[in-house]
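With one protein chain removed, the remaining protein chains of the complex are shown where they sit.
And then chain A:
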């Protein structure tokens, strides 16, 4: 905008180069009545409706945020060897893929490059792989079929990965060396010391080849401990207990009493839950 040279107070408009005057009419968009169906303007009409959908989502989302505290474990400790690594849930299927024999070890390229490359490459190039004019999913069975199969595979792999992770977490040793031994004077302690247990789990239950058994009662009942004695667990051989059934029960009851004082055992289990 500027004013005429001759001093008259009339506005003149210019295009980008301010020495050239604008003299064409602006192009105005067509009226909506010219479009088929109930077309409407993006702003504000449609955006208002989309905003209402967004508000519904936002309410649900904030509900989730309020209800679920974002998890924070213990500070990273690179020397921790017992921690079970797990990626965020949307990478689980790729992670699980690498556990197949044909996608790991010498064939790891299959899991790291070929299969993901096939999926993501196929997705990236989809417009050129599926060039037909037909848009309905039913009318292009190959594209639809492959995608559905991939989707199912992703869901199954994710579920398997999660399931396996939960099982591994459950079988992780639960003892905690920093917990005091409960009931040192119980005769069951002598039963323990006179058995093979002591060779692997230590004089003070502190753990040698086997894990510490202190605080073990937070995780196992006496019945479950008898089961471990009878059937073994992981590296621990079966039938380690030598003695009468009664003594076995006594020992299991005493081990089940090995609990951390109020509140102490909680933090550890919380981190493992996630």
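Basically, a residue touches a chain if its C-beta (ideal position, glycine included) is under 8 Å from a C-beta of that chain, and two chains touch if they have at least 3 such contacts; residues count from 1.
Just so we're on the same page, contacts and distances are computed from a predicted model.
Engineer: Please identify the absent chain by the protein name in its UniProt record; candidates are "Methyltransferase", "Menaquinol:cytochrome c reductase cytochrome b subunit", "ABC transporter ATP-binding protein" or "tRNA modification GTPase MnmE".
Structural biologist: The chain we cannot see is, by its UniProt record, "Menaquinol:cytochrome c reductase cytochrome b subunit".
Engineer: For the chain left off this view, which of A:73, A:141, A:232 or A:261 is in contact with it?
Structural biologist: The single option touching the absent chain is A:73.
Engineer: Pick from A:49, A:167 or A:193: which residue touches the chain that isn't shown?
Structural biologist: In the complete complex, the chain left out is touched by residue A:49.
Engineer: Touching the hidden chain in the complete assembly: which of A:40, A:163 or A:183 does that?
Structural biologist: In the full complex, the listed residue that touches the missing chain is A:40.
Engineer: What chain A residues would touch the chain not displayed?
Structural biologist: That gives, for chain A, the contact residues 1, 11, 13, 26, 29-30, 32, 35-46, 49-50, 53-54, 57-58, 61-62, 64-66, 68-78, 80, 83-91, 95, 98, 108-109, 112-113, 120, 123-124, 126-128, 130-137, 140, 143-144, 147, 271, 274.
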